[in-house]
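Notes for the one structure printed next.
Every protein chain of the complex appears in place save one, which is left out.
So, chain A:
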Amino acid sequence: MFEKTLQDIVKGIRASKRDTSLYISQCIAEIKAEINSSDMYIKANALQKLTFLHMMGYSMTWASFATIEVMSSPRFAQKRIGYLAASQGFTQGTDVILLTTNLLKKELRGAAVGSSMTGIYEAGLAINCTSNIVTEELAQDLLPELTNLMTHPQPYLRKKSILCLYKLFIKYPQGLRLTFAKLQQCLSDPNPAVVSCAVNVITELSDTNPRNYLHLAPAFFDLLTNSSNNWMLIKVVKLLGSLVTEEPRLARKLLEPLAGIVRSTPAKSLLFESAHAITRCLPYCRKSDGSMPPNVSDITALCAKTFQDFVEEKDQNLKYLGLVGFGSLVKSFPRVLSTSNYRPLILTCLSDEDVTIRSRALDLLPSMASRKNLVGLVVQLLQHINFASGTYKLELVAKVVEMCSGEKYALLQDFKWYLDILFQLGHMRGLDDHAELLRSQVCDVALRVLPVRSYAVKRSMETLLEGNNENYSSKDETENILDADNGRGKHIMPEILRALAWIVGEYSDLLPEAIEGPCHSVLQAITAPTNSTKLPTSTQSVYLQASLKIFAATCANSQVTDPELEACVHTISCNLGVYMESTDVEVRERAVTLNGVLVAL
């Protein structure tokens, strides 16, 4: 019988347009039969096909034993197939991994003894597979052989064994302590690729435990200054950057060499990584007496220029990296972005179509704001907000609020202007998720900033009164209950209305200054059922409470005439009826209380 090869399966799948899964199930059934064959060719062939099908999502866990059989084939072509299947198909829970120990040990030892290329490459296969499937037991068993290979004459095996050891250390941490000295020696290996691998492993290790690798810093300094291999330099730079969190003195020493690289290297990758590493060093450069070393300002300027150049490039990747760099720089020097020449640059990035670039530019916004430029910046951002949509719009609004209210409104000088901005945002559509945020901001400002209170009351009044306009079109009736469109096309969020009503109620003593008309119109605006029944009950309950407070203030106001007072009472009592029937308990309770008070008068 002719068994299908991998190519036959691929052709078959491409040909079977409609019944692909049927064809594949057929193939899998065939594979199941073939894989138990005693002929290694058929077995290996079956495994090869199965590995391919695994990529499409079909399970191959049932073939793990056969995988081991194929791995032990003496023929390199079949062995390869076995090892690949193991790397793809074995998981940490595969029980047959225990059976691989002896096979792998044999392969690894085979390379150490002889020097035939076959042995070398077979060991290479074994190491590769180990790095993908290693478990704790396997790590313990194979540690001696792998450690041995770290000093093998062939750099091919030295590279591979070093990288594989990292995977072993993850499963068997004890192993690291036993082999660390040898790993350190690899840093002085004559082959640059081997050194790169050693640096790579130490970088990964120091990510979790930087302190343990600090004593290697001199060796890395050496590599930094003497090596010309860009890939390795990138790794060394990254490693040193991550070590400065543990050793601040290192930060100061690193500045000059890194700046040197930034000034001289033509490779953009190395340039970026060095500048980025400098930004990681800068937070730690302050000396113990509190002063900064003299070269810091130059170097900061150098970094800023580098990132600026990146952002100005047409290449989107460089632009993205420039923004990432700035993001890191402002963590230690927040004011660096607030000078005016960066503003147009970053705002252009905000309107970029690419969402990756936009979100990075967004993160930079809070650092761009200063006392002087806040107003101009926010005005420009409002334009962006108008054009934006979806989650991006929400993020922009959140950033604006963050900038203005950060550190107890440190940057804000004109609160009236801020209130106007908040009202403007309150009228915008599509910001319902931030309604609570805006509401709390409005209340906060009115609460804390005394001079602005009357202005707040005035604006709130105007907005509430607008809601009184009776020009309802029929389509409003079918609108969503949360969309409190007051008929004049001016949308406002119900949570904001809650804030406004609260403000008016709480500071109702300021009302007479705020409005010119009779208080009666205010009460009408708040209590009229036509306006309010569409609003959520939380808003309604605040309205009721506010109307009581306003009424109280009106009574206390000696300028108000008696007929007006009576009119107020009449209006409220008429309108209360609806609220007393409300399903919401709070609303009903307040309505009844209010009614009680009025009746008592």
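Rule of thumb we're sticking to: contacts are C-beta pairs under 8 Å (C-beta built on N, C-alpha and C of every residue); 3 or more make two chains touch, one makes a residue touch a chain; residues count from 1.
The criterion applied here is as follows: contacts and distances are computed from a predicted model.
A chain of the complex is left out here; the name its UniProt entry carries, from "LYR motif-containing protein 2", "Prolactin 2", "Sigma subunit of clathrin adaptor protein AP3" or "60S ribosomal protein L35a", is "Sigma subunit of clathrin adaptor protein AP3". Listed residues A:S25, A:T225 or A:S269: the one in touch with the omitted chain is A:S269. Set against the missing chain, the residues A:L108, A:L146 or A:L163 yield one that touches it, A:L163. Touching the chain that is not shown, out of A:C197, A:C285 or A:A499: A:C197 (per the contact rule at the top). The chain omitted from view is touched by exactly one of A:M117, A:V379, A:C574 or A:V597, namely A:M117. If you put the missing chain back, the residues of chain A touching it would be 2-3, 5-7, 10, 14, 41-42, 45, 48, 51-52, 54-59, 74-78, 80-81, 84, 88, 91-92, 117-118, 121, 124, 127-128, 131-132, 156, 159-160, 163-164, 166-167, 193, 196-197, 200-201, 203-204, 207, 231, 234-235, 238, 268-269, 272-273, 316-317, 319-321, 324, 353-354, 356-357, 359.
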